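The complex appears here minus one protein chain, its other protein chains still in place.
Presenting chain A:
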Amino acid sequence: MEKNEIPVLSLTGVSKRFAGVRALTDVSLDVRAGEVLALMGENGAGKSTLLRIVNGDHQPDEGHVELDGVPVHHTSPAAAHHAGIRVIAQEPEIIPHVDVAENVFAGALPNRGRLFSRAAARRQARQFIADLGFADVIPVDALGRQLSPAQRQIVEILRGLTGKPRVVAFDEPTSSLSDHEVDILFALIDRLRAEGIAVVYVSHRMKEIFRIADRIAVLRDGALVGVRPAGETSEDELVRMMVGRDLDAMFQRTGHEPGEVVLSLEDVTTDDVSDVSLTVRQGEIVALAGLVGAGRSELAKAIVGDVPIRSGTMVLQGKRIRMKSPTDAVRAGIGFAPEERKAEALILDRGVRDNVSLASLRRLSKLRFVNQRAERALVSRFVDSLRIKAPSMEQHVRKLSGGNQQKVVLARWLAREPALLILDEPTRGVDVGAKAEIYGIINRLAESGTALLIISSELPEVIGLADRIVVMKDGRVSGELPARATEEQILALAMSENEIEEEAS
């Protein structure tokens, strides 16, 4: 692939930290004209941060980015866009009230003088879409809100190809596309390659990677593990590179007998998931595996009463219950640490104390007055036992690292002593050391009899922690696997096109 001496896009020694957590460490990477570079890595390995630095959303703390051999310092996505860098987001940003033409040309509408001509825009959009091969899947006149998830994704892709792109980065572009649309996309990528555009392709899907990529770069814990030509590597090697560390050292699971059934769902259907049945027992860790968007977080929100259950039954500790709100769920003994801990779990401008005691205040109060001494004792017990590193218990949690923030959320629920604890991506954005500690906390909880339902997209984590693995796909349970299942078994259930009956369970 040595078509060109100077790479189109080149990163040298790029490092980035967020609130003390290392997101990227000394990454150097070239993308050449006319090649497709695949970027792989587990969730949290730093792929998204890397893309954000490329498109000017973040500035690197160290190192620099070069475009055609010239150092660039893009301070905003608009500047990077102008320079020809396009990062196509995984979550499409669609303007709901305007048509496809305006969505595609958002920010660069064709105009006469200062007047905007809708007819001209549509004509141009129709031509553009036809040129790129998507004419039969995208109606130009449709409004943004009428588009299906796949069509939204395609609009996002089309938007990235307007103007004169030099570098196009796709972030998991196929997660919502059908096979047919994937074929069109890959034909398009082939064309971009032929036109000498540098393409970066982020995906978890091995098949796609081997079908489209020229070279494959693997990130792990924010560092570049290596770059391999696609023809000279294998799935096994890539998985080894991605996982890398000695997993058994992180998960010391002592097998133990699960007790009574704590949670049992039967044919639970909500707006996002259908006919989900599963059970979690005392002292048992059940992992919910599946691809992003499989409906796992939505199921968790239904269990804690945050979104309504439309049909099916939920039994908690032998009693059939109906949740009207999370208030009911907490009272019934369910704790929930959501995926977006900053947006949904933490009060960033309050101290560790307030955040930890949040769900236990009623218990600590007499005549509504909080017993401050009991509160401090409770909080300090969990700050110590979870080893939350903070200068004091009044430290605002905004200032803590990701791992310590997650421990604060865990401490909140440990203090409440729930019968069932649901953790959604408990180690996302957490450094390796804190990860190991969180696994230890989870195991101790299980040993003390708490029922745990853990949502995780990191397969090594799922395999290392779980007593049982429930795999979801498209809002349904696609299978159940025992502890020590293999990544392949989980992925097969998570990605299977048709319902394959699981062999393992």
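Please note the rule applied: a contact is a pair of C-beta atoms (placed from the backbone, for glycine too) under 8 Å apart; a residue touches a chain by one contact, two chains touch by 3 or more; residues count from 1.
Here, contacts and distances are computed from a predicted model.
Here one chain is missing from view; checked against "Monosaccharide ABC transporter membrane protein (CUT2 family)", "NADH-quinone oxidoreductase subunit C/D", "NAD(P)H dehydrogenase subunit J" or "Cbb3-type cytochrome c oxidase subunit II", UniProt names that protein "Monosaccharide ABC transporter membrane protein (CUT2 family)". Touching the missing chain, out of A:294, A:314, A:400 or A:441, is residue A:441.
Considering the full assembly, A:381 is the residue among A:381, A:399, A:428 or A:476 that touches the omitted chain.
Of A:64, A:118, A:207 or A:331, it is A:331 that touches the chain left out of the display.
Annotation: of A:350, A:428 or A:476, A:350 touches the absent chain (contact as defined above).
Contact with the chain not shown here comes from a single listed residue; of A:414, A:430, A:452 or A:466, that residue is A:414. The chain not displayed touches chain A at residues 304, 306, 325-327, 329-331, 336, 338, 343-350, 354, 357-359, 361-362, 364-365, 368-370, 372, 381-382, 384-387, 389-392, 412, 414, 417, 441, 444-445, 447-450.
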